[in-house]
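All protein chains but one are shown in place.
Chain naming follows the written order as A, B and C, and within any one chain the residues start at number 1.
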Amino acid sequence: MKNPAKVNEAIRHLKPQAAPFEEEMSLNFGPQHPSTHGVLNFLVVTDGEVMHQALPNIGYLHRGIEKLAEMTPYSGFMPYTDRVDYLAAMFANQVFAMAVESLAEIEVPKRAEYLRVIVCELNRIASHFIATGALALDLGAVTPFVQWLREREFINDIMEALCGARLTYNYMRIGGVSVDMPGDLPDKILRFLDHFEPIIDEYNRLISNNEIFVKRLADVAVISPIDAVNFGLVGPNLRASGIGIDLRKTLGYSVYPDFDFEVPLGKGFRGALGDAYDRYMVRILEMTQSCRIIRQALEKIPGGEYRANVKKKLKVEENEVYSRVESARGEMGVYLISDGTDRPYRLKIKTGSFTAMSIVEKASQGLMVADLIALIGSLDVVAPEVDR
Amino acid sequence: MKAFADKLFLNIFHIQAADSPYLALWYVLMMFLVSFILLNFAALFAGIASYVERRIAARMQNRIGPNLVGPQGILQWLADGLKMFLKEDLVPQTADKFIFRLAPYFVFAGLFGAFVALPFGYGIVAADLNVGIYYILAITSLVVVGIISGGWSSNSKWALFGALRSAAQIISYEIPTGLSLMLVVMLAGSLSTQSIIESQGGWPWEWFVFHSPFTLAGFFIFFISSLAEGNRVPFDLPEAESELVSGFNTEYSGLRFLIYPMAEWANLWVVGAMVTLTYLGGWQIPGVRLETIPSSVLLFLISITIFFIKTLAVVFIVIQLRWTLPRVRVDQMTLICWTYLVPIALICLIGTMIWMLAFPWKSVFGTAIRILMSTVGGSVMIWCMLRARHNYVIDKDRFEKLKGIPAWYPPWKLP
Amino acid sequence: MKENTTIIEQGVIVSTIDGVLNWMRKSSIWYLLFGTACCAIELMQAGGPRTDLDRFGAVFRATPRQSDLMIVAGTVTYKMAERIRLLYHQMAEPKYVISMGSCANCGGLFQRSYSVLKGIDKVVPVDVYIAGCPPRTEALAEGILKIQKIMMREKWLKTRGTKRNFI
Partner (left out) sequence: MKPAEVYKLLIDRFGEDLILAYVETRNPYIKINNGYVQAICTFLRYNPSTKFAFLSSISGVDYPQRNEIDIVYHLFSPFLNTLCVLKTSTPRDLPELESLESVWKVANWFEREIYDLLGVRFTGHSNLKRILLPDDWEGHPLRKDYKEKNSYHDMETMRPDPLKVLREKNEKSGKSQ
């Protein structure tokens, strides 16, 4: 059997579909469903309200970005990285830029690194807005979500003043950033932070400490540290299970070692360690830390160039690299193989949501249908990051 | 209503109604008239409530809400309703078509039937049934029949989920509702809605809610369980939008769908009016005993106004709750009912019995407690209002400081 | 037109009734909550404080049966396209479709991809295209105003029944 097509045909019938469960109802959850955060599909096997299993079925937003990378020059691929994770586009920008810079041995100016940190942390806050707000929305509280949308508009304004886009920024370039910060932007950012930090408390009063909300999330969908490692959870989801891995600290990439900040860990705030409430609360606490980093970065930011001199038609020697950053959804990696031409030979994007989705099957056993929504919401899964 | 019809007949035709050969016809005519008025009132209230709810929700969320359809968007509900009225009426091919078509009417009948026994002011009630409370409890149970049959006949799993949740919810919460109404019935010694109001007074310390700590607890139990019976947040499980797509009405469209939200908003009035008449003193005017003095139009109007204000205040609180709270899970919903509300309601029932015997209505201690409780309750209300005002001012300030960043204006400063 | 036409046939009353019908349809656009990709975030923001689609009477519904407008916001893959067609057929008449963003219009940035549908007009009829990647919320609001204009031009009493037979 040398023909791959035939091999595949053989494999397809190796594992027949499991026999339908008796006295169980299977329910097709998504892809058009208000709380699937984009287009995810779950085959939910339930016995009444109690779920036996939720089998994720992904790929409804598989856009073939990895294949497109092989057709696109290095500098032209930046806009695609925005669309890998539209809620936290800066991180995808950064990880791709870092990979190419590492291959082409480009020194990034200090100012550019600081600018990258500032926009990344702002973006992290904006991303956590949607994560925490949408979780509240899924549990039935609309107002907190709209409140976060209101705050998010300010970040969108700041980003727009910086790079002209509200969502898919395309701000970073290989060797730096596309434009320098306008003169009045630090003041705007600081004013926003002054305004925003008290709002976190207000938000906590509104929803985080709401008893119904806590009861809906505490002790729900507990992910033990062992499971978290086994299923390759990353970022806030992993830290909620009590494992303190934050690439900003462990790798210390970019200029993060210059800043003084803490990594919030889950510690069973209102229930067991690693439950949905921990995952939620870790994100809320991370926002405060991001504010701290932005303040320090704005203080310490040096002058000088914002972009290294990079050839427009960049050609990279045969080499390979795996660069990683701590995105809003955890470790985001780019595995880049160059072959001496002006476009990548192979580019693989590793995302946090992909692995987070794979745990749904395990973590959802024995939950209720309403808890599945809490689970997906608290894992902060974004469809394009899963499918790419 | 019969007495009123007789009186009207006498005034118009100057004969005793009982003597007239057209008595039956006259009654039928009056019946049609009254039900026409009630239906219109309920439908109108449902429509306007939907608009008001959207505006309140928008205000809570720093939005504006519907404001372009008619002056300040006041015609929004009309456009929504008429549009649904004329939209294609889909019946899924695999549905049980007869029941699918029939189900909304159960909901309709159940809720609008309740309006018959609800008072609107002194002596203004379609039928002052001597089993009024019992009748309202019974007729609103028809709603659950409609919801279950609608959800089941849709042949959609989401709808079925919604229907079964609704069954569990409404049937469970009948019990605390009934028990907490028993307190009032016991205090008033009657099931008739009018005589329950008449046995209360106009001042807050004469309301049943402040009669004793037990009735205060009973009031909250009744309020919570009537939220649950009306499928309002935090108990909107049957149509939980983010869980069950749209719950029991997932497959409905057009006119048949229209009936469900209409009934839901009409139910707001039922909840408000029931809470008002049982615990909050109904239409009683402070300092005036309407039943002891000759009737006058002015007092009638004042009593109607008072009843409306109290009811709308309750409706407002229900709307605010809806846009603040998340939704409980289905097991928590039954847990709240069976492990908290029912036992507490039973304790309250017994407690109220003992209280009634120990401290009768006119006793000094009883009155003192009533006045104390009403003062505290009133102060809490006023504190809440001041707090809201304070937050509002802070909010205004806060956005002043952000001038320059946003291209956004808070709703109260829209250009 | 025949010689002895009545007023109704001449369209005076017809157009008045049509006007009323169109007015309420345009005043109450319930859109299907259906974001596929990046544009979905802007769709959410459009429902938020700054743009507030609720002003036009546009609210989201989760179920296709009760919605008048499908806003396809974002990239559509082949796997998804079949679902979109199904959802479109599940909607009750009268129904409209807005294609939001370049990806939904023509494939946009992902035109060369092997798994992306190049324009949803291959699957469902589209009334309004909104350009942008992603379009701003204001652009979406304008798209809704455009749909309202299209609605106001409809002649319900002259063309009875389903007016479009597509696919």
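Definition applied: contacts are C-beta pairs under 8 Å (C-beta built on N, C-alpha and C of every residue); 3 or more make two chains touch, one makes a residue touch a chain.
Bear in mind that the values here come from a model prediction, so they are computed numbers and not experimental data.
> Give me the visible chains that the unshown chain touches, in label order.
Hidden chain, whole complex, touched shown chains: A, C.
> From the listed residues A:E24, A:E66 or A:D342, report the one that touches the chain absent from this view.
Spelled out, the listed residue whose C-beta touches the missing chain is A:E66.
> Using the touch definition from the top, which of C:A46, C:L117 or C:A141 touches the missing chain?
Missing-chain contact among the listed residues: C:L117.
> For subunit A, which positions touch the chain that isn't shown here?
Per the touch rule, subunit A residues meeting the hidden chain are 1-2, 4-5, 7-8, 11-12, 14-15, 58-59, 62, 64, 66-67, 102-103, 227, 229-232, 245, 250-251, 319-322, 324, 331, 333, 335, 337, 345-346, 348, 350, 354-355, 357-358, 362, 387.
> Tell me which stretches of subunit C touch the chain missing from the display.
Residues in contact with the chain left out: 78-79, 81-82, 106-107, 111, 114-115, 117-119, 122-123.
FYI, only the chains that are shown with their structure count from here on.
> On a CA-centroid basis, which chain has its centre farthest from subunit C's?
When every chain centre is compared against subunit C, the largest gap points to B.
> Indicate the whole-number Å distance between the mean C-alpha point of subunit A and the mean C-alpha point of subunit B.
44
> For subunit B versus subunit C, what separation do you get between their C-alpha means, in angstrom?
Going by mean C-alpha positions, subunit B sits 36 Å from subunit C.
> Please tell me the distance, in whole Å, between the geometric centres of subunit A and subunit C computed from their C-alpha atoms.
So the centre of subunit A lies 31 Å away from the centre of subunit C.
> Give the residues of subunit C that touch two or more other chains, as numbers and ranges in rising order.
In subunit C, 48-50, 62 touch at least two other chains.
> Could you check subunit B for residues that touch two or more other chains and list them?
Answer for subunit B, listing residues that touch two or more other chains: 61-63, 241-242, 245, 407-408.
> Sort out for me which residues of subunit C touch subunit A in the complex.
Touch residues, subunit C against subunit A: 32-38, 40-42, 44-45, 47-50, 62, 64, 74-75, 77, 79-80, 83, 87, 109-110, 112-116, 133-134, 136.
> Can you list the residues on subunit B that touch subunit A in the complex?
Against subunit A, subunit B makes touches at 57, 60-63, 157-158, 161, 164-165, 233-234, 236, 240-243, 245, 323-332, 398, 401-402, 404-408.
> Quick one: in the complex, what on subunit C touches subunit B?
21, 23-25, 27-28, 48-50, 52, 54-57, 59, 61-63, 65-66, 68, 92-94
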